[in-house]
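A single protein chain has been removed from this complex, and every other one stays in its place.
A, B and C label the chains in the order they appear, each numbered from 1.
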Amino acid sequence: MDLQALLDDIAARSAPMAAGGRVADYIPRLAQVDPGRFGMALATVDDALVGTGDDRTPFSIQSISKVFALILVLARDGGRLWSRVGREPSGDPFNSLVQLEHEQGIPRNPFINAGALVVTDRLLSLTGDAFGAVRTFLREESAQEVDMDPEVAGSEAAHGHRNAALAHFMASFGNLENPVDQVLDHYFRQCALAMDCRGLARAGLLLARHGMRGDGSRLLSPSEAKRVNAVMLTCGTYDTAGEFAYRVGLPGKSGVGGGILAVIPGRGALCVWGPALEPSGNSLAGVEALDRLTTATGWSVF
Amino acid sequence: MDLQALLDDIAARSAPMAAGGRVADYIPRLAQVDPGRFGMALATVDDALVGTGDDRTPFSIQSISKVFALILVLARDGGRLWSRVGREPSGDPFNSLVQLEHEQGIPRNPFINAGALVVTDRLLSLTGDAFGAVRTFLREESAQEVDMDPEVAGSEAAHGHRNAALAHFMASFGNLENPVDQVLDHYFRQCALAMDCRGLARAGLLLARHGMRGDGSRLLSPSEAKRVNAVMLTCGTYDTAGEFAYRVGLPGKSGVGGGILAVIPGRGALCVWGPALEPSGNSLAGVEALDRLTTATGWSVF
Amino acid sequence: MDLQALLDDIAARSAPMAAGGRVADYIPRLAQVDPGRFGMALATVDDALVGTGDDRTPFSIQSISKVFALILVLARDGGRLWSRVGREPSGDPFNSLVQLEHEQGIPRNPFINAGALVVTDRLLSLTGDAFGAVRTFLREESAQEVDMDPEVAGSEAAHGHRNAALAHFMASFGNLENPVDQVLDHYFRQCALAMDCRGLARAGLLLARHGMRGDGSRLLSPSEAKRVNAVMLTCGTYDTAGEFAYRVGLPGKSGVGGGILAVIPGRGALCVWGPALEPSGNSLAGVEALDRLTTATGWSVF
Partner (left out) sequence: MDLQALLDDIAARSAPMAAGGRVADYIPRLAQVDPGRFGMALATVDDALVGTGDDRTPFSIQSISKVFALILVLARDGGRLWSRVGREPSGDPFNSLVQLEHEQGIPRNPFINAGALVVTDRLLSLTGDAFGAVRTFLREESAQEVDMDPEVAGSEAAHGHRNAALAHFMASFGNLENPVDQVLDHYFRQCALAMDCRGLARAGLLLARHGMRGDGSRLLSPSEAKRVNAVMLTCGTYDTAGEFAYRVGLPGKSGVGGGILAVIPGRGALCVWGPALEPSGNSLAGVEALDRLTTATGWSVF
């Protein structure tokens, strides 16, 4: 299979889907991104890297950072996290407060905002610098410079009333260990990291290699790595996880910056980027490209 | 009717109900109050004042303050408030976030915490000092010293994560005019005002006199005053408004300090105080006493 | 006060409100009613009866029948009903299933459809003929012929999937005593009774007279009658009970046939009819007329 030709073809067919979506506009900096951009990169476990389009343009990774924060907490803390956050799909919009109320401040999973705040809170307790830990890890795995976009981080902080509400609400149930403002600060900065498709695909290889880092050291056990994949598949794309599993059939995590990271267990990791989103917050062109790729290759886990 | 004898008798029969309830314990200062205290006072529109038991002991008025903040906003701003807060019973626990999510940041009514925060926010915009406006009004109407208990206010601020969550959540929908921390500060202090039954009963006369202040000046039109009574009857006792209307049949507003203010339109205002609460947050002995009073006198509005 | 002139004036000013509403269309027979019809009648405790407009035109009483079924159960069975149905406003659309799920098959109050089915079920157990008991009572109190419109009853049965769902759902929690189809049959027929404003106003006098029937016999104790009024005020107009209390300030019960029965405790009972409804299911012209009446007369309970 000529992967380069395949990716080029998929990019050409998928990029036009952007016309039906909208760039996230609640963060001014994100709203300025050209919705027509499209990039895609595939990193394989045997160290090949194929990319197409805007695969070298950094974008705001946003919620994709949640995967790496989760990995770092599990690596340091084992399964203790699961007493503070669940592993079930939310069945609700990604920043819903309803479920938190019904379940006593325990978020449904680590990928909705409330759950990600708990993960960042725990990482802050474990490392003293949650943001720094995520950034360092991403730099090492991607072999790229990875930096925060201060303008994005500032916008998040200014407009982050919903996340502040979530954090205070969990604090009211005793489910935060650190002060609300510190947790929010690390969370906003972690979401404001900028990377390109190539770097994110390389960083995602950890999950394709069942827990092995790029340098050959083990960070997660194979079981733990597989379980992160399972959480990505059932909870990684807001309230459309079922739809994503149905169409794409891979563990994936999307961000409102328009990126989606997908894992092909044992084989590789993919990152697509297209800033125009469908209403649930996933990249329209990105989901289309992943659908086309797994249909063409049969790489769905099913 | 010998009102003094009636109140003494009702107090003797109602105070023992306290044994079945619990003092609010989320604020340390409130948790120290003796659950066996009981006071009751009736102020009439013809200036009589009858009291029994601990009717001269100040207690934390808590949510009863919401009635007066509402009156002050309506007096200055007419019906404009109702675009930002509804008038329907909540059908949910008093600090629920669920409804706010479903209804785009518009609280159901001005007596649930979210709605009261909107009222305080508006009063702050209108006066520059929401807390001061409430305190001044209560001093004038009650002819008492009325002061904040700083220890209570401090506890509220320290443990107020739920209220902070509500405020941030409404801010995320654009339904706050002032910064979250300022609104919370005025709200916590307003709730921490301390008064006794006699003072609150006197202050409540405004609603019994259909909008006339103690000095004979008009603050609300008769229609507006009646409408505040209607909101108290349908929304004044957390999620037991139906039960309260059924048993007592008067507009009433309770607070977790154990006080309940009730209005007998055209006739007088009552305040009862008993710190032991039922699970919804209303004074057990207080509701019992009001039930007995309206049964004995027929003063239910129905 | 010239009541006739007042009612004529209110009718003239209120009837045009119908233009902003829609006739209930889920029952074909109701959909055929002219939305411009308007009638109003006031019966007083001293046996006066004043009417205006289409006050002698029978219409489908629909949910207003729930008040009378409740009265008949309370008269026979005292407070036992309250273990099977609550007394709190629902805070939800009138036929919602959500609350039933959360509260184990106990409807919030006797005026939402689920609660009314429980009342009819109990009346069926107590009398063997719930429909007949309601009809007989209404005939006696109204001094009118009262009959069911078979076409309306048939439509309800044919389109009554939501009510069937409610009944089966409560049955699944063990909260029905009779077979689902029997309960539904009596319920649909009771709702399909047709009466005019004059007859309903007369029948409503029982609640204005604190439980005394038209023939001078006592059906409910004064406390029970007042409590029915309280339930009407807090729960009688679907999810707009707060709004109705705010505007009108009287216990009231509306039906999707366009009628509203309101009680002026100690003074009289009112019935208005205007088939065009607002989205919650209350007569637009009817609420307007009641608002105007209580504003003009001061007869609000507050």
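Going forward, a residue touches a chain if its C-beta (ideal position, glycine included) is under 8 Å from a C-beta of that chain, and two chains touch if they have at least 3 such contacts.
Keep in mind that what you see is a predicted model, and the values were worked out from it rather than measured.
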**Fill in**
Contact partners of the omitted chain among those displayed are A, C
**Request:** From the listed residues C:Leu6, C:Ala31, C:Leu49 or C:Leu97, report the one that touches the chain absent from this view.
**Result:** C:Leu97
**Message:** Which candidate, C:Val33, C:Val50 or C:Ala171, sits in contact with the chain we can't see?
**Reply:** C:Ala171
**Asked** Given the contact definition stated above, which residue among A:Thr240, A:Ser254 or A:Asn282 touches the chain not shown here?
**Response** A:Thr240
**Asked** Tell me, which residues in chain A touch the chain that this view leaves out?
**Response** 86-92, 99, 108-109, 222-223, 225-227, 229-231, 233-235, 239-243, 245-247, 249, 251, 265, 295, 298, 300-302
**Complete:** Those residues of chain C that touch the unshown chain are 96-98, 100-101, 161-162, 164-169, 171-172, 180
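Note that only the chains that are shown with their structure count from here on.
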**Asked** Viewed as a graph of touching chains, is the assembly arranged as a line, ring, star, complete set, or other?
**Response** line
**Request:** Give me the ID of the chain with the smallest distance between its Cα centroid and the all-protein Cα centroid.
**Result:** B
**Request:** List the centre-to-centre spacing of chain B and chain C in whole Å, with centres computed as mean CA coordinates.
**Result:** 32
**Request:** Would you please write down the residue numbers of chain C that are in contact with two or more other chains?
**Result:** none
